[in-house]
Every structure is written in C-alpha cells, then in structure tokens.
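With one protein chain withheld, the remaining protein chains of the complex are depicted in position.
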Amino acid sequence: MTIRTDALPTQEMTINMGPQHPSTHGVLRVILTTDGEVVTRAVPDMGYLHRGLEKIGERVTYAQYMPFTDRLDYLAAMNCNCAWAWTVEKLAKIEVPARAEYLRVIVCELNRISSHLIAFGSYTADMGAFTPFLYAIRERERVNDLFEMLCGNRLTYNYARVGGVSGDAPPGFLEKTKEFLDYFEPKLDEYNNLISYNKIFVHRLANVAVIPAEEAVAYGLTGPNLRGSGVPFDLRKDEPYSVYPKFDFKVCVGTGERGTLGDCFDRYMVRINEMRESVKIVRQAVAQIPDGPVRAKVPRLFKPPVGEAYFRSECPRGETGIYLISDGTVNPLRLKIRTGSFVTMNIFEKVTRGLMIADVVAVIGSFDIILPEIDR
Amino acid sequence: MEAQVLFDTLKGKFGDAVVELQGEGCSPAFVVVAPASVQEIARFLRDDPALSFDSLMCLSGVDYKEKFAVAYHLHSMKHRHAIGMKAFLPRETPSLPTVDDVWPAANFHEREAFDLFGIVFEGSKDLRRILLPEDWEGHPLRKDYKYPDFYHGIKV
Partner (left out) sequence: MEALAISLVNAVPLLAGVPLWTVTLLLMVAVAAVILVFALTFEGVGSLVLRKVAGDIQARIGPNRVGPNGMLQFLADGVKLVLKEDIIPANADRLLFKLAPYFVFVGSFAAFVVVPFGVGLIAADLNIGIYYVMAVTSLVVIGVLLAGWASNNKWALLGGMRAAAQIVSYEIPVGMALIPAVLIAGSLSLQDIVRSQGGLLGIFGWNLFHNPFTFFSFFLYFTAAQAETNQTPFDLPEAESELVSGYNVEYSGIRFGLFFLAEFGDMFIVAALATACFLGGWNVPFFHVGTLPWIWGNLLSLGVFLTKAFAMVLIMMWVRWTLPRLRVDQLMRMSWKYLVPLTFVNLLGVSLWLLVFRGKGIPGMIASLFG
C-alpha cells in the first residue's frame, strides 16, 4: 500500500498497543506509528515480564531450576521441563531409562497439542470469531485432565527430572490418553470446517505478512513460523533427540494454498496440521512404551563436569535452545535460554511495515508468541 | 563437517585471528576467535559454500569471572551441521563488531547481551536496552552486579 503525500498533509499518529491490549497475548507493548489505519512503523517493546530467569539459574542447583522452566512458557511447560532435563543430561552425559523418554515424548506432544489449541483458538478470537476459542479450550481441558492425572498439576507441571521423570504414569493413564486421541482427531476436521476455510478468515490471513524462506532463515525463525515459510526443518526429524527417531511422522510445511507461501495463513495451517502429527506420535509412543524404571540415579546435589552444552529442542513456539555452562559446582555458571518467541519478535518490525492495524493483530497471532518466553 | 576440519580451514584463511579450538567438554565445539575479526569470520562462515552457516541459533554473552565472552551458535540449514564460535573480551572494555548485517537474527540477541552484560557491539543497527527499562543502572548478569535497593523510589 502506498501512502500519498502530495494530497492533504496528514499527521502520523503514535499509538501504544499494549502492554494491556487484548490481542498482544500478554504484556507486549507495540509502539505503532500509523497514518490513519496504515502502520508505518511498529516497534515492539518487551521486558514487562522480565523475571531474570537466567540470573536465577546461576543461584539454584540444576534440579531446583526445573520449576522455573515451567514459567518459561506456561502454555507448553512440559516441553520446557524436558528441554532443561535434556540439556543437563547432555552436559553431564546421563543415561535416561527408555520408559522415561517415552513418557517425556508423550507429554511433550500432548502439550504441543494443547499449546497449538490455544494458538488456534486465540488466533480466531483475534480475528473476531470468538466461538472456536471456546471449542479449543474444551479440548485443552481434556489434556489438562490427563496431566493432572499424571503429575497433579494443570498448568505448571514440573514433571521432568534430571535423569527421568518425577513419577511413572498412574494406572489407566495410557488408556485415557488413547481415548483422548480418538476423541480429538476428528475435532481437527471440525475446526477446519468451522473456521479455517471460512472465506472471511482466509481473506484476513492470506497474503498478509509474507516471510520468504531465505528471510525466515536469516532472521532465525524456527518452529511453525519457519515451516510456514516452506522450510521443512523440524528438530525432531533433522536433529533427532530422545526417542523421536523411532516414530513415523511428517514435517508440516506451509504450502501457500490460499495465498503466498509464508503468509499468516500458512503459519496458521502448519499448526493445525502439526496437531495431527502429534496425535500420530503419541499413538505410536503409547503403543511402543516399554516397562522399566522412569528415573536414573542422579545424586541430589549433583555436580556435572566442567563443560558447555547447547541443546535445542522443538517446542511449540519454535526451537528452545539452552546454552548451559558448568564450572563443576552445584550451580550453573551461565545459562542462556534462546526461545522461539524472542527470536521471532526480531522480524516483527520488518513484516508489519505498511500493514493495517488489524493486520498487526493478525501477525502477532500468527507468530503465536508468548510473553514469558520473550522476557524470561 | 568435523570441527577440527573447520578449524583448520579457518586457521588457514584467517591466521592469528583464529585462536584455538575449544572441543573438550563442549558440545558443539567452539572456535575461539579474536574479537576484532568476528565480523569477517562470520561473513566467511555464512558465505563459503562448503560451510554456509546461514542461521544464527543463539548468541550469548558469558561472564567467566576473569573475562567476558560472546558465544555464537551457528547452524547450516543446507549442510545440517553446527559449530560454536566464541570471542573472549576483557572485562574493562567489552566491545566487538556486530554481526547483525551477517545474520539479521543477531540484533535482538546483541541487544540482550548489551542490556544484561554491557557488551558493546560496534556498528549495530539498533543497540538499545531490550528487557530492562532504558534508565536501568548496571548490567544484571555480570557476576559483580550489585542489586539496587530502589528503582525510582520503589523498593526492589
């Protein structure tokens, strides 16, 4: 869209979008400079939720840090839990019992489903259709019930442990999980019928904020945002960790089916399709899970050897990479958490230039950012 | 690509600017480079067809107590290999050239390292505090950081 300057002189307007705004998904503040409805510049201002998680990490032991990872991304706490456990295990070269790894994969994928459900639901709510949001919440409740059964918590699970998980699955958990999968899979088609291919919805998303593949890579986008641009890169497949190599699933990428490759619609659709793949993975994991212990012997005050490790895992909002430096004491020397949302915000200013205010909302929703992960 | 091979390539190309290979206990291994030549080495790593590290996974500031470091974690979408690059900086004047025109992704990470460590990235497009308020004093992730008692009259 071009802005005419030769006609009536108009003044640009600066608007604060957030930190309290229904569609910024938390306490994100965007300083919008607009010419009427057209955004000329949108500068994100973060840090309202900065809790110093990295600094805290230098003061607590490796095991004590586990609950803090819950607060990293509260919509996908299981993934963050496991990411931390895997990082420490990589650093200290701890062998984890197979059953624990299977349980981790099951909860990670279930959590991916519940996180993508929120992404889907809140996105449609951002677009003005409130109904699908409640449908998504309804399904997410069942995932929460499963997690409550497993570890007693519904939001911040604190389930993984260095060397395994906190406890074995209670009797009936795996059956309940299967039941949920059978219930959930047809719902995805229902969502597609309900809203995904709705004409207005498609018109709002297609061709908005197109990110070409090279740009997505250069800006370090990961997860669904990268795959939405058509780059088939998934850490579960391309840098396999845990027991992921044993499962058969496909990497969902954007196809540009309704507009240009890499637009908001592609990013949205990748999430919908990924839920189906997660269902597949959980089904296989539930079928294959071996018996055995769920936790390796790790001393309570354990000291990993001096060293540095960078572990990346596929979280719902992109790659969560944890860079962990140990100096041989009980506390880490430094821990840096690279989160998908934080990196994604880097490209925000670039893609929102020249869009309308309503599109800025669409972009934020399509990135599926979450603020605790950005601000840490 | 093996870290050792890569190190040798870099050593042959840049000579003394490439200091050592830090492989022991590190995964991925780090190529330690001189801070002043970070940018050209980064550009080479990205543009060389055999390396083509097109994505910067992570850029972190580190406080090793006696010195600072900036650690770059690189990954190549094309060859699917990864490497670390590290530059040690003196505590007193931690500054090195920016890499945000090599990898645009670096900008936010550099802003964060500037914010929390006070590491200055020369030539950066936009080097402002990112997580803390503009008028915050000090850089909290430094090991010698003293917690303030008050911020604008509010008890911290």
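Details
Lettered A and B in written order, each chain numbered from 1.
The rule is simple: contacts are C-beta pairs under 8 Å (C-beta built on N, C-alpha and C of every residue); 3 or more make two chains touch, one makes a residue touch a chain.
Keep in mind the model is a prediction, meaning the values are calculated, not measured.
Taking every chain of the complex into account, the omitted one touches A.
Within the set A:Arg59, A:His203 or A:Lys250, the residue that contacts the chain not displayed is A:His203.
Touching the chain that is not shown, out of A:Ser23, A:Ser114, A:Thr156 or A:Thr320: A:Ser23 (per the contact rule at the top). The chain that is not drawn here is touched, among residues A:Tyr135, A:Tyr159, A:Phe180 or A:Tyr219, by A:Tyr135. Considering the complete assembly, chain A touches the hidden chain via residues 13, 15, 21-23, 36-37, 124-131, 134-135, 138, 195, 198, 200-201, 203-204, 356-359, 361.
By our rule, only the chains that are shown with their structure count from here on.
Chain A makes touch with chain B in their complex at residues 46-47, 50, 52, 54-55, 90, 217-220, 231, 233, 238-239, 305-310, 312, 319, 321, 323, 325, 333-334, 336, 338, 342-343, 345-347, 375-376.
Within the complex formed with chain A, the residues of chain B that make contact are 24-28, 30, 54-58, 60-64, 71, 73, 77, 80, 84, 103-105, 107-109, 116, 129-133, 140-141.
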